[in-house]
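Note that one protein chain of the assembly has been removed; the remaining protein chains are unaltered in position.
Note that the chains are named A and B in the order they appear, and that numbering of residues resets to 1 at the start of each chain.
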Amino acid sequence: MSLAQTDKYYLPQPSLWPIIGSVALLTMAVGGVMAMHEINHGLWVLLAGVAVLFFMMFGWFGEVIRDSEAGRYNKQVDSSYRWSMSWFIFSEVMFFAAFFGALFYTRVLSVPWLGESDTMQQLWPTFKAAWPTAGPGLTADGLKFTPMEAWGIPAINTLLLLSSGVTVTWAHWGLKKNNRMQLILGLGMTVTLGVVFLCLQAYEYHHAYTQMGLTLGAGVYGATFFMLTGFHGFHVLVGTTMLIVMLLRSIAGHFTAEHHFAFEAVSWYWHFVDVVWVLLFILVYWLI
Amino acid sequence: MKSMWQRAGVMGAVWAASQSALADYAYNLQEPASQVAREVFHLHNLIMLVCVGIFIIVFGMMFYSLIKHRKSVGHKAAHFHENTTVEIIWTIIPFIILVGMAYPAAKVVIEMKDTSNPDMTVKITGYQWKWGYDYLNEGVHFYSTLATPREQIDGTAAKDEHYLLEVDDPMVVPVGKRVRLLITANDVIHSWWVPAFGVKQDGIPGFIRDSWFKADKIGTYRGQCAELCGKDHGFMPIVVKVVSEEDYKAWVAKKKGSAQAAAADNTKTFDVKELVERGEKVYQANCAACHQANGMGLPGVFPAMNGSKVATGPIAAHINIVVHGGRPGTAMVGFTDRLSDAEIAAVVTYERNAWDNKMGDAAQPADIAAARGGAAVAAAPTAQ
Partner (left out) sequence: MSDAAHAHDDHGHHAHPTGIMRWLTTTNHKDIGSLYLWFSLIMLFTAGSMALLIRSELFEPGMQLMHPDFFNQLTTMHGLIMIFGVIMPAFTGFANWQVPLMIGAPDMAFPRMNNWSFWLLPVAGIMLLGSFWLPGGAVAGGWTMYPPLFIQGGVSYDLTILAVHIMGLSSIMGSINIITTILNMRAPGLTLMKMPMFVWTWLITAYLLIATMPVLAGAVTMLLTDRNFGTHFFNAAGGGDPVMFQHIFWFFGHPEVYILILPAFGIVSQIIPTFSRKPLFGYASMVYATASIAILSFTVWAHHMFAVGMPVAAQLFFMFSTMLIAVPTGVKVFNWVATMWKGSLTFETPMLFAIAFVCLFTIGGFSGLVLAMAPVDIQLQDTYYVVAHFHYVLVSGALFSIFAGIYYWLPKWTGHMYNETLGKTHFWLSVIGMNIVFFPMHFLGLAGMPRRIPDYALQFTEFNQIATVGAFIFGFSQLIFLVLVLKTIKGGAKASDQVWEGAQGLEWTVPSPAPYHTFETAPVVK
């Protein structure tokens, strides 16, 4: 269907979606701040913003998909998408780098500093620096928690995500061979693995909060643990959602063996999320 | 060409203005009063000189070109646009100059960082907005606050010579002794800075950072907090008196005497009137910066004390917030290590009986002692 490639560059028409997106973010930000400061209806404003954002995404992506299926994107556009997706993933890498940096800094630098020489003698005389910790002040106030063990759910989750990397690649092979059954099956399995991962992580969080005393407030260990795994989990959620869209589009007959960058972009993203998880597994769960 | 004139003009204006200057006028770093500061002074001069030299050469060339190679004087453009040799030269030469600058600088860094073998150690704590000094060897402990009266700041009284650079209780050190400083802060980051000694060290809440100085000469040296720390960042000066060894000993003895008197207060019981009178002073010195002298606070930032639910509610909660602080992260950090039992009792009593608050009750030093011992409720972030 998208064989009708043109040599002319496709310039999209004026679009209302961006400004709708801006309104959505403004509403979300104002609502979020209201909610954080317990101002009436803050949460509703936030949700309204989210709803507008979803509306925008449906509309905008829908338009892009229609353009694509109508064959308006030539080779050059395709290659633009490749560049931009790569740079986008690079920006995500740097976002995670900030949090990995925080983990490194606290583990290797600030926690040891708190437990040695003048800082310890003058300010935190009873503190014994060791990782994991909730920090000298909170421990002194009686805060106790159990660190998360690597070889339970996290190990299973590692297996799940690694296998999902395989299944998505297998789906890609199917697509390239024009084997639509393999594509749909592979995507279906990937989505399932992603969903199971998310459920297990939700269970793990629940367990941490209710049984282990491990919360966001449990010092730097809790903070880095939840922020890193939390942002990762959020990325899995986004990735899974995108995979579901790809699944639906595959079922609807979109994509051809040559022309399927949307699928590839999602699989790149998924592999990226995978790699982050492996790092998390090693640095957050395993080497404590 | 024109640009040079214009800079000359600026320099001229600056020079002319400086002639009318009242106070000691300066184009360079303050006069150093320690070895390190002197080295920094020279280092700065050296770098300035190098930079000015390079500037003159490079822009001499440029202005020459601007004058000689103008189209209006009929100059025709040459067409060269590359020359690997000169490009290599002007990469290497700056590099060599930089190495020449880095070497002396590195020596000073290492000297500044060497805090070993001190003659005495003083722990300095930054608070919003005052400095606390602990002489660890002598057991002397006091706070140092801006002494400039409000009227001078508001412009209703003439400003005196050391406007904003004067404190009620300066730090005192003996001359020619290596003083090691352990610097920290209690609420937000502050920075202890005395230019003449070449010391600037941020106080980081929860951490101790050290620095040192050895003052050459007897005299009074002034500095300021050098890290934005909130509303009154501009109003927390530092004054260090460098005195002879004997004067220093006498000063220590006097400080110890007044500490004993203060300790004695903590075991007494006062009546409301006494407490309110004393509490007003404590309030003005410690609380008015935020909650304002008239008790009205600053809406949205600092709550009003006048009519406050806490100040007109159960006294135990009131004592608790003053001793242990407000919600974590707020500017209301507990005063447990800043005020004595008697002072806290006084200020709490004052707040409950000042302005429109007419509670009539009083807190006694013993109540405060009890509150200190009690569980730290939602301890402030830097609880110790």
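Assume contacts are C-beta pairs under 8 Å (C-beta built on N, C-alpha and C of every residue); 3 or more make two chains touch, one makes a residue touch a chain.
Fair warning: this is a prediction, and the values are worked out from it, not measured in the lab.
Peer 1: From the list B:P299, B:G360 or B:G373, which touches the chain that is not on show?
Peer 2: B:P299
Peer 1: If I consider the whole complex, including the chain that's not displayed, which of B:C229, B:V243, B:I321 or B:I368 touches that chain?
Peer 2: Touches the omitted chain: B:C229.
Peer 1: When the complex is taken as a whole, what residues of chain A touch the one chain not shown?
Peer 2: Residues 4, 6, 8-19, 21-22, 25-26, 29-30, 32-33, 36-37, 60, 70-72, 76, 79-80, 83-84, 87-88, 90-92, 94-99, 101-102, 105-106, 109-111, 113-114, 123, 133-138, 215-217, 219-224, 226-227 of chain A touch the chain that is not shown.
Peer 1: Given the full complex, what residues of chain B touch the hidden partner chain?
Peer 2: Interface residues of chain B facing the absent chain: 2-3, 6-7, 9-10, 13-14, 17-18, 20-30, 36-37, 39-40, 43-44, 47-48, 51, 54-55, 58-59, 61-62, 65-66, 69-72, 75-83, 86-87, 90-91, 94-95, 98, 101-102, 105-106, 108-110, 112-113, 152-155, 159, 161-165, 183, 187-189, 191, 193, 195, 198-202, 204-207, 209-211, 223-235, 298-301, 329-331, 379, 381-383.
Heads up, the rule we're going with is that only the chains that are shown with their structure count from here on.
Peer 1: What is the distance in Å between the mean C-alpha positions of chain A and chain B?
Peer 2: 43
Peer 1: Looking at the complex, which residues from chain A come into contact with chain B?
Peer 2: So the residues of chain A in touch with chain B come to 113-114, 117-119, 122-124, 136-137, 140-141.
Peer 1: Looking at the complex, which residues from chain B come into contact with chain A?
Peer 2: Touching chain A: residues 123, 182, 184, 206-208, 210, 376, 379, 381-384 of chain B.
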